[in-house]
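If you scroll down you'll find the structure; I have some questions about it.
Here the complex is missing a single protein chain, while all its other protein chains stay put.
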Amino acid sequence: DASELRVGYSSDAVTLDPANHRSRVTEGIILNMYDALLARTDDMRVVPELAESWSQINPTTYEFKLRRGVRFHSGDEMTADDVKYTYDRLTKPNAMGGQTSPRQSLVGPLKDTEIVDKYTVRFVLREPWPIFTAYVPFNQIVSKSFTEKVGTPAMATQANGTGPFKLVEWRRGDAVILERFAVYYGGSPDLPPVGPARVDRVIFKIIPETASRVAALLAGEVDIIDELPHHAIKQLQANPRTKVLATNGTRSFFMPLNNTRPPFNDKRVRQAANHAVDRKLVIDRILSGLAVPLDGIISPQSYGFNANLKNYDYSTDKAKRLLAEAGHPNGIDVTLDVDNPFKDQAEALAQMLTRAGIRTKVQIWERTAMADLWKNPQTNGRDMTFQSWGDGALDPVGIFVPVLRTKDRGNYSGYGNPEVDKLLDAANTETDTAKRSAMYQQAQAIVNDEAPLIFLWLPQDVYGASARLKGWQPSPRGVIKLHEAAVD
Amino acid sequence: MTPLKLAERILQLVPVLLGIAVIAFVMMALTPGDPVEIMLGDARSTPEQRDALRHDMGLDRPPLERFFVFLGNALSGDFGLSFFHRRPVMDVILERVPATVELTLAALFIALATAIPLGVLAAVRRNGWLDRAATIGSLLGVSLPGFWFGILLIMLFAVHLQVLPVSGRIGFGQEVPPVTRLLLIDSLIAGRLDSFAAALRHLIMPALTLGLAMGAILMRVTRTAMVEALAQDYIVFAEAKGLSRARILGRHALKNALIPTVTVAAIETGSLLGGNMIVETVFGWPGLGRLVVEAIFARNYPLVQAAVLLYAATYVMLNFAADLLYTALNPRVRL
Amino acid sequence: MTVAAPLLRARNLVKHFDLRHGLARLVQPQHGHVVRAVDDVELEIRRGETLGLIGESGSGKSTLGRLAIRLLDADAGEVRFDGTDLLRLEPAELVRLRRRMQIIFQDPYASLNPRRTVEDIVGLGLRIHERSAAPSTRDRVVDMLERVGLSAAHLHRYPHQFSGGQRQRIGIARALVLRPDFVVCDEPVSALDVSIQAQIIALLNELKRDFGLTYLFISHDLSVVAHLADRIAVMYLGRIVETGPASRLIEAPAHPYTQALFAAVPRIDAGGERPPRLQGDMPSALDPPAGCRFHTRCPHAGERCRRVEPAPIEVAAGHTAACHLHGDGV
Amino acid sequence: MSEAVPALSGAKGIDWALAESPIAGNLRQFVRDGAALAATATVAAFVLLALLAPLVAPHDPAEGDLLRRLQPPAWMSGGEWAYPLGCDALGRDVLSRMIYGTRVSILVGVLVIFFAAVIGTLAGLAAGYLRGPVDIVISRLVDILLGFPYLIFAIGLMAMMGPGLSNIVLALAYKEWVLPCRVVRAETLAARETEYVEAARALGASRVHIMLREILPNILSPVLVVATFRMAHVIIVEASLSFLGLGVQPPTASWGSMVADGRQFLLEAWWVSTFPGLAILALVLAINVASQGLRDAFDPRLQS
Partner (left out) sequence: MSALPAHDALLSLRGLTTVFPTRHGEVRAADGVDLDVRPGECLGVVGESGSGKTVTFLSVLDLVRRPGRIEAGTIVFDGRDLRRLPPEALRAIRGRDIAMTMQDALTALNPAFTVGAQIAEVLEAHGRATGRSALDRAVQLLEQVGVPDPARRVGVYPHQLSGGLRQRAMIAAALACQPRLLIADEPTTALDVTIQAQVLDLIADMRQRLGMSVVLITHDLGIVAERCDRVVVMYAGQVVESGPTRQVIGAPAHPYTAGLLASMPRLNQTRAAIRPIEGQIPDPARLPPGCRFEPRCPRRRSECLQPVPMRDIVRAERAFGARAVRCVLAGAAP
């Protein structure tokens, strides 16, 4: 009797082509069919996967030795040809049937991929990029012959990877059905158990509505659900047939304050705002305690995390005092922009801010429109918003830089500090890990003091699972890889 | 007369479709948001790369030009590539059509199967208890939000009684060779009763959610029309001829009363064919509605435009079909 | 009899209704899709006289009546009202002239706006044409109501609160409150009860006498027309087939259709033999027969009738009939 | 015998006052035995509740205490009478939010329907009475809007304009006028052929007079029927927009947004969405029954 594992998943993949999307949920499905040269462990170490080993030859050259005898689902062996083809597809403009891969930026300043021999490839960068290997796990290897045969458009709906599962059928909008790949090479030796997948079949069932997903789990229709709402935790815990699984997330939450205009162009007001929110209460009550409060935006698990930041304790008095110092003894009136999914948290926070004299009105926006508005804090005339930023690489470059470097793509607060910028730019090309870490820590300290944002928390990713699920732990990367999962 | 009328209909379709295309385009153009930013999210990207993507999507051209390019291509049946799926928009849309059609037909069936008998009975027993109960029922039907009712059904039938599945169209291993792509029919064609049962079980709750709401409206319409029909002289004359009650109600009155029912059913069916994103979301039904709504939020312009045009054309065709049905029901109506 | 200048004179009036819509107009032939409701009609009404217009349903009586006061625009022809060419009038001038020509409708239920009070309905004309202050409007409305047998007590009632006969009185009051010269009565008594009909006929007669009105009185009830009219015109399929003084027309109808019409009237004091019934239905106005339009039902029809359309022939002083029997034979 | 022409009203055709509205239909019987009064009282009570919300509501609808998050209704274990219908996810009083939500739901329903009815009626009158190019333009516009999926249209507009009460009203009214317009056009087409309209023309009445004074009063009943029937729909669509996160702005509550937000907790805390759902039902029911009475009251033909 074939064992089958079903996942209640909140969104469908947009494509099955590993090189043609920038969607984390899509990647979560694709990862079960495609492996990359390197993988990440749950404690976020980078370990070999399709590569046997790698080495950095010079600051701009990396050499990877490939595992031998690894087969694609089609039966062809994976060789250096496939790796070069995969990386060329990612790097070269118009390499995918006239389209350019949207994942191009994930290979950084990669200039060329060279085949050394059948099982050896070399990556040559234009400039040093210390985190190159941290990004290698994001790029799954495709088969050259297969891709050339079917063409890029067909890659969207067909799959031929080296991963633990092969595609049976993708019912768009409904389900992705996978089947164990019997001659799987076993996966990364650093990620036990090694060997073929333990279940015969995996089905990702697409259930976008949260309540329905929980219901499906309760009904025994699925074994894992993602994005478990916090209010459902108690019920699942109480139910003998279900359990709750959590892992440290990689997505930090914070509230950008508009540093470019009053009242938040005054550091004291920003600090007051940080004192005004009772992060612990929100975490306890709304997030079921499954989050850690932050005094910055970087995860404690992350490389370069500064553990010695000043803590903004919850104190209405301090907040009021700071406000008064800043010339607002009667408080201030501000608006908080938020999109619907975070309405609850925003409203709770707004109430706290209001109690501390920062009278906050919440305004709900459609997510995209809000993002558009906050792209230009200098001119948008808004006060504050609610933002989160995720980075699976757990490196400051993926979160700290876009959010806090002057005018970077996620900098909604309009914060700009030449000193911070200098540190960040230097860290970007610094190959000495310790030095680099120190730079980031210093930058964090500055930002912590200047408080361009209200620092909030880093929630855990919460999953619901059936009691019969064995061997699977959620990954901090936020993907569901079911290689090791089993069911009773 | 009919070919002429058909030609006229098609001619009328032109300004309507054009108008809809314009509105859809203007609406999307005026909506803030940049598909490129949405696609890349917080993920690592460089300005050059964003510009390249923007160029890929044709977004670097002025809106007016984009509109005419879209129009020109659309005329030749090319609606472009969906931004996110990076596949032809029509492929992406058409994949979702069978599910939507199946759900719509099922809902229509449920609606008609409840509305017509109830409407007739309510009209015959005017102001009786059945009539009142049906009135209350239909008010419930129109005032209960679908997402709420849907989740209620799930709690009852899937979680508590565990007799029906929460989501999806059919289970694994129950697939049948696609012919019509309507699973109920295909499973019958394949002679697979287990598949048929599975497809049916998946279909019941979403179809009920939509069908009862639609049935509520149709019931009222049928009842009103039936009351109207029963007041006609031809009913008295039919009685004077000594016809049986069943014949009078079932043939003489009902055939005339069905006209407004058909009209409303056509309109409602039309809007269901556009996909009902709420029910699709709640029941994980892989239909059009969710796809289009997601596309709006993701500023997936080509998909939204193509879907809206497709919907409009369907809507017009449905109304035409309803008109044809009128002539069958009442020969007085001429096309 | 002094020959006064006619108050109303219509020449070559034509009104066709095109039943084709949209594209069909371009593609389909006119034939079979255009109702020739009024087809080349001459009409003269003298000041102070009542012209009775009779004919079967669909023969174009109402259409002609509406053309006469330009409630409908003719396709061709000319209507002169007291010397003025109605069809060439500017809208503003037409509105001014409206107070001189009015219409009373058949259906006492459909012709009164159910949502307006009697005062609104009857006073509307005064408000449009005189912009007079409300009190004087009201006085004149009351005057008129009393003339037609209603009273001030009815001012604030709605039409549904009246019987059919009373409603028709309201309709008459509305038409006459502006003291028009000319009134088209489009079957004003056909919808009324037998006993009420007589009241209204008497009232119309009385008002005509008192106000010096000129009527175009349309009816399919020959007895009623015979009772009211000075002259009678008979319509068949969009044409006037016979006109003449009422008494002469009744005694000696010249056109076979008129003869059949009178023969068909049921009489209380039936006496003597009647000519045979007309056979068959009235042909469709969409597809009128060639030649004499009556030939399909005419007991006297001959070869000529099938081909040649007869012109009006004066059979006696002021009495014309369009029939070959009176001309060159059938 | 009554006439058989369904779309007609006015003097000859069916008497809309006596005809069945799609929804309120046989509630006529109720009307006579006082149900209309009761319904009117219910609607009035809702309106009053909306007006007096600050005085009536036991708590500030915006003020929550996270410690009372999802507290059950008073009669259930864990409930307390200070919060009779329980609390929502932010520990706010469900009852108070419902009382304040009355304002929004009534406002949205009434405003949208009001705008829609006014615009639709005027457009329908113009199209039906003037015919010709006016009719063609309006009819095509109606076709265009009808051919646009409702929710998609609303979502598009909301995405364009951003959420907020006035934008919701606008987004809904943009399309909602189409239905009254269609009904009015059909009615006007019938009414323009009536003899009372012809009589007004014969008296020299202007087109504006005929449209507004002669025809309009006679077609208000069907407009009212459509309007009250659609009011339910509008309240629901507002809820659907909330479902998509395009509803009213916090801390304002609308019943629709309460149902939509609360649906997530239907498994654990049914009270959050069920009570506002019942409120929608009650209001819709009351409006339908009351409108029936209203229509009768304003119909001169039914006054004796």
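Going by the order they are written in, the chains are A, B, C and D; count residues from 1 in each one.
Everything below uses one rule, namely that a residue touches a chain if its C-beta (ideal position, glycine included) is under 8 Å from a C-beta of that chain, and two chains touch if they have at least 3 such contacts.
The structure presented is a predicted model; accordingly, all values stated were derived computationally and were not measured.
When the omitted chain is restored, the residue from C:L19, C:A252, C:V265 or C:A311 that touches it is C:V265. Within the full complex, the residue among B:L30, B:A197 or B:V236 touching the omitted chain is B:V236. Contact with the chain not shown here comes from a single listed residue; of C:L8, C:L86, C:M282 or C:C305, that residue is C:M282. For subunit B, the residues touching the absent chain in the complete assembly are 231-234, 236-244, 247, 251-252, 255-256, 329-332. In the full complex, subunit C touches the hidden chain at residues 56-57, 163-166, 193-199, 201-202, 220-224, 226-227, 246-247, 250, 260-262, 264-270, 277-282.
Note that in this section only the chains that are shown with their structure count from here on.
Closest to the middle of the protein, by Cα centroid, lies chain B. Between subunit A and subunit D, the centres computed from C-alpha atoms are 45 Å apart. With centres taken as mean Cα positions, subunit B sits 37 Å from subunit A.
Contacts with at least two other chains are made by residues 211, 215, 218, 366-369 of subunit A. Each of the following residues of subunit D touches two or more other chains: 159, 244, 263, 266-267.
Touching subunit C in their complex are the following residues of subunit D: 10-12, 194-196, 198-205, 209, 213-214, 217-218, 300-301, 303. On the side of subunit C, the complex with subunit D involves touching residues 66, 69, 71, 94-96, 98-99, 101-103, 105-107, 109-116, 124-125, 128-129, 158-160, 171, 174-175, 178.
The residues of subunit D lying in touch with subunit B in their complex are 1-2, 4, 6, 14, 19-23, 25-29, 140-141, 143-144, 146-152, 155-157, 159-160, 232-233, 235-236, 239-240, 243-244, 256, 259-260, 263, 266-267, 273, 277, 280-281, 284-285, 288.
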